[in-house]
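Can you read through this structure? Questions will come right after.
Left out: one protein chain. Kept in place: all the others.
Just so it is clear, A and B label the chains in written order, and each chain counts residues from 1 on its own.
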Amino acid sequence: MTTPTAAAPTTPSRRLVRVPSLETTAAWLLAIVWIFPLLYALWAAFHPLAFMVRFDLLAPLTLDNFTNAWNQAPFERYYLNTFLLVTGIVAAQFVVCTLAGFAFARFPIPGKDTLFMLVLIQLFVFPEVLIVENYRIASGLGLVDTITGIGLPYVASAFGIFLLRQTFKTIPRELEDAARVEGCGWMAVLLKVYVPLAKPTYLAYGLVSISHHWNNFLWPLVVTNSVESRPLTVGLGIFSAPETGVNWATISAATLLSIAPLLVAFLLFQRQFVQSFLRAGIR
Amino acid sequence: MSSRLPHALSGLAAAGLLMAAGQSSAQDQVELTMYYPIAVGGALTEVIDGLVTDFEAEHPDISVDAIYAGNYDDTRVRAMSAIEAGDIPQLSVMFSIDLYELIEQDVIVPFDDLVQSDEERAWLDSFYPALMENGRLDGKTYGIPFQRSTIVFYWNKDVFEAAGLDPERPPETWQEMAEMGAAVREASNGEQWGVMVPSTGYPYWMFQAFAFQNGHRLMSDDGTEVYFDDPAAIEALEYWVSLANEHNAMPAGAIEWGTLRQNFIEQSTAMMWHSTGNLTAVRNEANFDFGVAMLPMNTQRGSPTGGGNFYIFKGTSDEEQRAAMTFIRWMTAPERAAAWSMETGYMGVSPAAYETEALSNYVEEFPPAAVARDQLEHATAELATYQGGRVRRALDNAVQAALTGQMSPEEALKQAQAEADAALRRYAR
Partner (left out) sequence: MAKRTSDRRMQVYGALLLLPAAVLLGTFAYLPTVATLINSLFLPGFRGSPPEFVGLENYALLIEDRTFWKVARNNLIYALGTIPTAIALALGMALFVNGRLPGRGLVRMAYFTPTILPMIAAANIWMFFYAPQIGLFNNLLGALGVTGPNWLGDPSVALTSVIAMAVWKEAGFFMIFYLAALQSIPPELEEAANLEGTSRWSFFWRVTFPLLMPTTLFVLINALINAVRVVDHLFILTKGGPNNATNLLLYYVYENAFSFFDRTYAATITVIILLVLAVVATVKFTVLDRRTHYQ
């Protein structure tokens, strides 16, 4: 990074006239526009249908829309499925990507760079693009309509392997050597030295992965058939497809039901989420 | 479609093992799986669940897993995907017009092969003949009518009155509908629209009604040919387009199938064409006086039938197929058909359903409930062909292109005809 070198006369007064209220206004306006759709969904979900487009501060509040949505689709099952799916994927990703990242970071494998490039290709060729063939493969393996079937294609995540490899590479060899002197095998070294030191990476990757899979739709849509495996997004998509003509207030309530857990988690741990996306974004 | 074998084979083998295991463990109870769609408003999943629970109470030896799978297209995709994965459902409610696709994929059994007694044979003939048109091919019955509909005409009597029209008299002809629609538009100072006919979701279905009212059928009986660019069809589409362009009775652009009911409820349109399956939802939600009538006519009255039929799939045990038959017979029995009709607005599928005390009382008290049935004598089969997805999409696109002003009706239908011909070229008999 370079610093501009030209010298010039000083005009210290400029700082004082900065922070123009115009800028603040613009920032706030944009923020209101950006958050408005969610506020609107809240409004629609908590009021009777008749108030969808009629704003009246005294409009009666109601929970009926939530009751209706809850009764019309098995949301409790969808929650369970999504929960199992997301935890399953993240756990499996941690294991598989840790092993692979460790291998790439520390082992002398012939053709390692080529192999690594091959892995990185998956950053671009993700399971959704290959829905047709991946569907046939899942079908051949008997994985259609199972939660495993939704998750498995995402387990060997190039992104996760890359992140963990980068992190492991920054860990000083001396720590590893010390552990080996104490007689630790490779697995022990991995678990006692590398994994603990990579905790922030796991947190970051985990949060990103959770939000991605909580929200994923196309592949789960293709590979699930029944309530037993359908995650929230697919359940919501089927529930609120416009042809069904389900009424809007109910859809709003269903939409809020589906996003609530992640949204609440986000609002509570905003800093961690943002940090995680940042850390994970440097790929 | 199995060019790469190892996976497919191992999958089939695994599925076979699972199924065998499933069968032996549940010997005393037959387990049925059924996918079903919903394409109209209301909490219909609850109704289906309720029916299934009642059935299971009456038949403790059979359990039914009814899976709501989305709209008609979703349901076809889900059922086919389950079959391909070797997890074959015993039966499903699917689009009546999926018949050709299902026959081509060779996955359904004709009911003629399943009926055993005279009583069952009589049951096959107990439905309205117009509802059987989409379920029969080459003399065999593959589909049993369940959630069946026609398109009916809904109008808002209050708005009619406000516009100086006779609130009790719906339009009889195309001409009248256009004029009344324009009158509403004018009387409301552009606040309300006269009429809305949905053009997303199932545009080909609505268009079929216009074409049939103009004396024209869009396809051959064997599903191998379509006649989209006939002058009568072009005239029909021109009329539909003119409702917006000339008469200013309908908004320009595509009209969303799903939100149309809401438009009617919010009184932003005085008239709408929609599935009769929406009737009960409209009745529950409307806080104004409304009426239901047959669609207006040009040279004749007419509406395609629509909706879902029961199918039974190949590759399941005789016992399961018998159980599926039992379930379907139970679901289509007059009392259930009557209850289903009252809950939804869908038709009672047999004359006997309308003879039940419940439904005949209901019709007396709420005459709109009989309109779809009365319209049946003017009904035609819904557009069904081989390569149905492509052929319908070609027509959908043509309708939307014309309504949105991208093409003239003639151009659009000529193009749709060419696309449909290309899709059907391997099927010419």
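Heads up, the rule we're going with is that contacts are C-beta pairs under 8 Å (C-beta built on N, C-alpha and C of every residue); 3 or more make two chains touch, one makes a residue touch a chain.
All of these numbers come straight from a predicted model, not from anything done at the bench.
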| item | value |
| --- | --- |
| Options B:Gly50, B:Gly164, B:Gly253 or B:Pro367, residue touching the unrepresented chain | B:Gly253 |
| Selected residue (touches chain absent from view) among A:Ala59, A:Leu99, A:Ile171 or A:Leu203 | A:Leu99 |
| Per the touch definition above, residue among B:Ser126, B:Ser242 or B:Thr404 touching the missing chain | B:Thr404 |
| Missing-partner contacts on chain A, residue numbers | 1, 3-4, 6-12, 14-15, 18-19, 23-24, 26-28, 30-32, 34-35, 37-38, 40-41, 44, 52-53, 95-97, 99-100, 102-104, 106-110, 113, 115-137, 152-153, 155-156, 158, 161, 186, 211, 214-218, 221-222, 232-233, 236-237, 240-242, 248, 251-252, 254-255, 258-259, 262-263, 266-267, 270, 273-274, 277-278, 281 |
| Missing-partner contacts on chain B, residue numbers | 1-4, 73, 77, 80-81, 101, 104-106, 193, 199-200, 251-256, 259, 262-263, 266, 268-269, 387, 389-390, 393, 396-398, 400-401, 403-404, 406, 426 |
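Methods note: only the chains that are shown with their structure count from here on.
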| item | value |
| --- | --- |
| Euclidean distance of C-alpha centroids - chain A vs chain B, Å | 39 |
| Chain A to chain B touching residues, read off their complex | 49, 68, 71-73, 135-137, 139-142, 144-145, 222, 225-227, 237-238, 241-248 |
| Chain B residues within the chain A interface of the complex | 4, 6-11, 14-15, 18, 33, 35, 38-41, 43, 45-46, 65, 67-71, 74, 78-79, 81-82, 84-87, 200-202, 256-262, 278, 281, 285 |
